[in-house]
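Below is one structure. I have some questions about it.
Only one protein chain is missing; all other protein chains are in place.
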Amino acid sequence: MMATLLVGLLLLVALYFALRHVVRNLREGKEDCCGGCPGCHGGCNSCHPHA
Amino acid sequence: MSTLAVALTGNPNTGKSTIFNELTGARQKIGNWPGVTVDKKVGYTRYKDRAISVVDLPGTYSVNARSPEEKIVMDFLLNNKLDLVVDVVDSSNIERNLFLTVQLLEQGIPLLIDLNMQDDAKRRGIRIDTKKFEQVLGMPVVETVGRSKKSTRRLLDVFTSTVMAQYEPSNLVKEHIRKVEAIRANGRSEAEQQEELAEARYALIDKVMDYAVDIGNVGPSRSEKIDHYLANGALALPIFLLILYGVFQITFTWIGQPIADFLDDAINTDFLDFMTGFLTEAGVADWLVSLVCDGIIAGVGAVLTFVPLIFVLFFCLSFLDGTGYMARIAFIMDPIMRRCGLTGKGIMPLMMGFGCGVPAIMGARALDSEKDRMVSILITPFLTCGAKLPIMALFAAMFFPDNAANIVFAMYILGVVMAIIVAKGLGATMFKDKGSTFLLELPPYRMPDMKSVLLETWDKGKGYLVKAGTIIFAASVLLWVMSNYNFSGPCEIEDSILATLGDWMSKLFTLQGFDTWEAGAAILSGIMAKETVVATIGILYGAGDVSTEAEDAADTASTMMQTSMATAFTSLSAFAFMVFSQLYTPCVTALGTIKKEAGGWKWVGFSAVYQFAIAWVVSLLVYQVGRLLGF
Partner (left out) sequence: MTLKDGKTGMKVKVLEIGDSALKNRLMTMGLIPGTQVKVLRSAPLGDPIAIGIRSYNLALRREDAAKIQVAQVG
C-alpha cells in the first residue's frame, strides 16, 4: 500500500513536469524537435541555408 | 563594474560559432528573437574580474533587411547599447566579408574586427598587414585562428581593455560615410540607391585591399582541386550518391544500429525485468506495475532505443555541413531539382528534413522565391524524419531481417520520389508561373572542428531526448490508460477505448492489409508525434508477452515483439504499413510550423488531407499489386 502510494506520487510529479513542458511549448510556439540542419551553425531554430 | 555587453556578427561560414563556443564555453542560453523563430544565443563569461555577456547574431552577408536574419541583426545592433560589436571576418575571403564590415561602419557601430581563419588565408597566399588595416579603417583589429586558447585570450584582452575609446573612424571611412549620405539623399529609387551604395562600398573595399592586403599568386587552391572531382565532371553525381549511401550505412549498419540493438536489450529486457521484479517485490499494486512497465517503460523505451540512430545521423549531417560539401550538393543537384520544380538550394532544407521536418520547413524561408518556398514547405513532410525512422527500422528488422538496411533505404527513396512527384505537380498547377532563382557561395572545404560538430549534434539530438521524457512519456501513460480501461472501468485490452478507436480507424485500411485495431491506434497516435507510432506498438504488442522470452539474449526483445506481431502483419502488409507511415499526415508540430511558415490554416488543412490521401492510395497500390505478384 505504502509502495503503491509512493510510486504513484512519484509518477504524478513526473507527469506534472512533463505536461507542464508540453503546455509551455504549445503556448510559446516552441518545439523540441530538431533536425540535422546542414545550412547553418546556429541552434536548431536558426536554420537558414547560405546566400 | 557593470556587465560588458558584446555581440558577434559576421558572414556565414566565418567560424563565428566556434569563436562563440570558445568564448563562452557551456554557459549559453538559447532563446528566441521576438516575433520570429530564429535562435538567440547568449553566452556568459568572466575575464579579469569583468562579467561579459556575448550575443551570437545570425550570420548574414549584409544588413539590408532582406531576410528575417538581416533584420534581426540590424535591429539588435541599432536598438541595444552595446559596449562592443565583434565583426568576425574570414580572412581567406576578406574582400566579400568586408561588405558587411563597411555597412556596419556606416552605422557608427563600435566595431572590433576579428580576422579569423588566419591559417587558411596564409595557405592561400593572402597576407594582411594588421597595423595598416587598423590605420586604414580606424578600428581595432585582432587576428584569430578559430579554436585556440591564445586567440580567445587576445579577444578577451581587447574586450576588457579600454583601447576602444582610442579609435575613431579614419578619414577614408568618414569620406565614405559622407558619400553614403549623399546617395541616400539623391532622390533616386530605392533599387538604384542600393546599387550605388554597393558600388561605393566595394570602391572603399578595393582601397582597403590595395593598402593593407597582399594577395599572392598561389595557383588553384586545394578546394578548387577537390571541386574538380566533387563538383564537376562525370564522377560528381555518383560520388554524391556514394556519400549518401555511406551516411546510411554508418547509421544503420556500422555504428548506429549495433548501439541501438544493445540499448534495446538493456532497456526492454534487463531494465524491464528488473523494474517488474523490484516493484512487485516492494508490494506495488498490480495495475501500477503494469502502468510503469507495460505503459511507460515499453512506450518510452521503444522510442529511446532509437536515440543512437538519431545521434549518428545528426552527427553525419553536421560533419558534412562543416566540410562545406552541402553547398556542392546544391550546386550539382540544381538542374535536377529544377526539373522537379525546385531549386538546388532547396536541397539544403530538404536534407534537414531527414532529421526533422520542423527546422526543414523553417529553413525553406531562406529560399528566394515564393514558389520555391511554398513547394519546399509542402513536400518536406514526405521525407523520412528522425521520428519516422524508428517505425521503418522496427518493421524492417522484424519482417525483413535479411534486408533491413535496404528496405529502410527503399523507404527513404520512396519519400524522396513522392516529394519530387508532388513538387512537380504543385509547380505545374498551384504555383505555375512563379520563377525561382539560384545564387550560392561555394565555401572552401574545411576539416570540420570536432568540438563544434559534437556540440551541434547534441543541440539537435537533445530535442529527441526531451521529447521522449515529456510528450512521449505523457502519451505512454495516456495510451496505457486507454488500452486498459473503457468507460465502465478496467477491462481487457480488446474492449478498451483504444481498441474501439483503433478499430474505427482500421476500417479505412481493409484494402491495405493492416486493418487491425492495433495498427489503427498506432496510426492515429502518430499524428500527435511520429515517435508514438513505435511507442504504441511497443505498448500494445509488448504487453503480456514477457513470458515468451527466447534463450538468446540478443534476440529477446525482437522475438518478444515478433511473436505477437507476426500474426498481425504479413511481410507485405508490414511493407504497406511502412509505406503509409512514410507518407501520411505530418505530426501536429510540423502542421503548426506549416501554419506559421506558409501563412494560414488553409495550408495546414491542405497538407493534412492531401498527404493522408496520397499515403492511402500508394499503400493500397503497394499491397494490391504485391498480392497480384504473389508476395
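Note that the chains are named A and B in the order they appear, and that numbering of residues resets to 1 at the start of each chain.
Here, a residue touches a chain if its C-beta (ideal position, glycine included) is under 8 Å from a C-beta of that chain, and two chains touch if they have at least 3 such contacts.
Bear in mind that the values here come from a model prediction, so they are computed numbers and not experimental data.
Engineer: Of B:Glu195, B:Asp270 or B:Asp286, which residue touches the hidden chain?
Structural biologist: Answer from the full complex: B:Glu195 touches the omitted chain.
Engineer: Can you say which of B:Leu4, B:Ile72, B:Ala231 or B:Cys356 touches the chain missing from this structure?
Structural biologist: B:Ala231
Engineer: Tell me which residue among B:Ile19, B:Ala260, B:Val284 or B:Ile332 touches the hidden chain in the full complex.
Structural biologist: Looking across B:Ile19, B:Ala260, B:Val284 or B:Ile332, the contact with the absent chain belongs to B:Ile332.
Engineer: Thinking of the whole complex, not just what is shown, which of B:Gly10, B:Pro308 or B:Gly344 touches the missing chain?
Structural biologist: Looking across B:Gly10, B:Pro308 or B:Gly344, the contact with the absent chain belongs to B:Gly344.
Engineer: With the missing chain put back, one of B:Ile421, B:Leu440 or B:Leu478 would touch it. Which one?
Structural biologist: Once the missing chain is taken into account, the touching residue is B:Leu440.
Engineer: Mind listing the subunit B residues that contact the chain we can't see here?
Structural biologist: Touching the chain left out of view, subunit B contributes residues 61-62, 64, 66, 92-96, 99, 124, 126, 191, 194-195, 198-199, 202, 215, 223-224, 227-228, 231-234, 236-237, 327, 330-332, 334-336, 344, 368, 435, 437-444.
To be clear about the criterion, only the chains that are shown with their structure count from here on.
Engineer: In their complex, what parts of subunit A are in touch with subunit B?
Structural biologist: Residues of subunit A touching subunit B: 1-4, 7-8, 11, 14-15, 17-19, 21-22, 28-51.
Engineer: For the complex, give me every residue of subunit B touching subunit A.
Structural biologist: Residues of subunit B touching subunit A: 12-13, 16-18, 30, 32, 37-39, 41, 56, 58-59, 61, 67, 69, 279, 282-285, 288, 291-292, 296, 313-314, 316-318, 320-322, 326-327, 330, 345, 348-349, 351-360, 362-363, 365-367, 385-387, 439-441, 443, 452, 456, 459-464, 466-467, 469-471, 473-474, 477, 589, 592-593, 596.
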